[in-house]
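The structure appears below as structure tokens.
One protein chain omitted, others in place.
Entry: chain A
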């Protein structure tokens, strides 16, 4: 409030300032016009300065006021705080006093309580002693009590046991009574059921009797019905027959009329048919004539064409006659000529074939001969080689012979010289031995010589033989070569034989082909039959296991069929019985059992 008041003083001073300034400005403006501007300015300046000084003063005053305000506030707050402190101190002091009082009270109480405690303890002790004495007495009492309790317990047990027995007995009695009652009730129920069932049985028997009676009646009725139905059917049948007869009778006159009409029509139609037949025959005859005429015309045309062709041919023949230069006037001559030509051709062909055959044979012979020639040449060469070898051997042997003869001559000369020398001296047997040895040598040499000469002679003979053979072969070659040239005339002689042989060959070949075809067909059949499973019964037989699956399957099938047939028959019997309402007991029971549940329900 003081601040506000101070502020209001400031605002009021400021307002007064502004008012003063505005007044002065008005005054100044009123005074400014009479031309003393400089003094106005100075005064204005001075006024402004004064104003500013005033404003500064006011400002400082306001500041002062503010500071004073603040100071006042501070002092107020200080006072307040002091007051509060004093209050707080007072309250604290009071509290302190109160607590002190309380403490004293509590102390007094504690003392009282302590005194009481001591008293209580004393009492406790006394009571504890009392308690001990009491406990002892209690123990004795408890022992007595336990004894009594044990006795009591025994007594109780006996009591419970007896009670249990009693209860069991009672329970048994109850059960038995219950059973009695239940049995009585069951008995009653059973008696009631018995009565009910007896009644039912009586009713059932009565019903059965009624049923039987009704069934018999039914059967009778059904028979009657069947009879009546049969009669009815017969009557219907008769009625139908009667109706048919009536209808037929009614139809009879109509039929007679129709008959007459039909007969007349028949006669008419027959006449018409005969006429038609005659007309058809005429038509056919005319058609045939037409065809014949047309054929004849066609034949005419063809004949004319043939005529022209024949004329042309004739002209050709005539031309031929001129062109060929042969003696041909008629076609017979031509044909004869042609036949003759053909025969010549056949003959020539035969000759040709024979010549070719002979040529082939000769070629084969030539080849064989060439082979023989080659062989013989090789043999010749071999023999020449052998001969040369033999000649070489001969020369060697001759040389040996010469050498040996020379040796012999030498040895003989030596021997003669020895003889000439030795005969006077009559030397030792050594010389005789040497003589004998020399003679033996000479004999051996002689033998060897003779052997060699024999070998030589043999070789020479062989050589001679080979030469002869070679000469023979050469001769044969020449002969064969000559034979090649002279082969032709010989073939003609054997031509007939060859032809016959050929014919035989052809027949044989035809037979062979037929036989081959038959063979093939037979083999095919055999193959097919073996494929189909055929066999030779004389060499094979067919075995199979007795218990084989096919036979088992057949047996099973038969058994199934039999079972099915039996079932069928049974079912048929049942059907018949059911249709007839039969007297078979099994069916009756079935029927009765079917009916009784219905009654009970």
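The definition used in the following text is that a contact is a pair of C-beta atoms (placed from the backbone, for glycine too) under 8 Å apart; a residue touches a chain by one contact, two chains touch by 3 or more; residues count from 1.
Just so it is clear, contacts and distances are computed from a predicted model.
Per UniProt, the protein behind the absent chain is "Mitotic spindle assembly checkpoint protein MAD2A"; the candidates were "Mitotic spindle assembly checkpoint protein MAD2A", "Serine/threonine-protein phosphatase 2A 55 kDa regulatory subunit B", "Neuronal-specific septin-3" or "Calcineurin-like EF-hand protein 2".
The residue from A:118, A:322 or A:540 that touches the chain not shown here is A:540.
Screening A:90, A:142, A:172 or A:530 for touch with the missing chain picks out A:530.
Annotation: of A:109, A:165 or A:554, A:554 touches the absent chain (contact as defined above).
Against the chain not shown here, chain A presents residues 528, 530-535, 537-554, 557.
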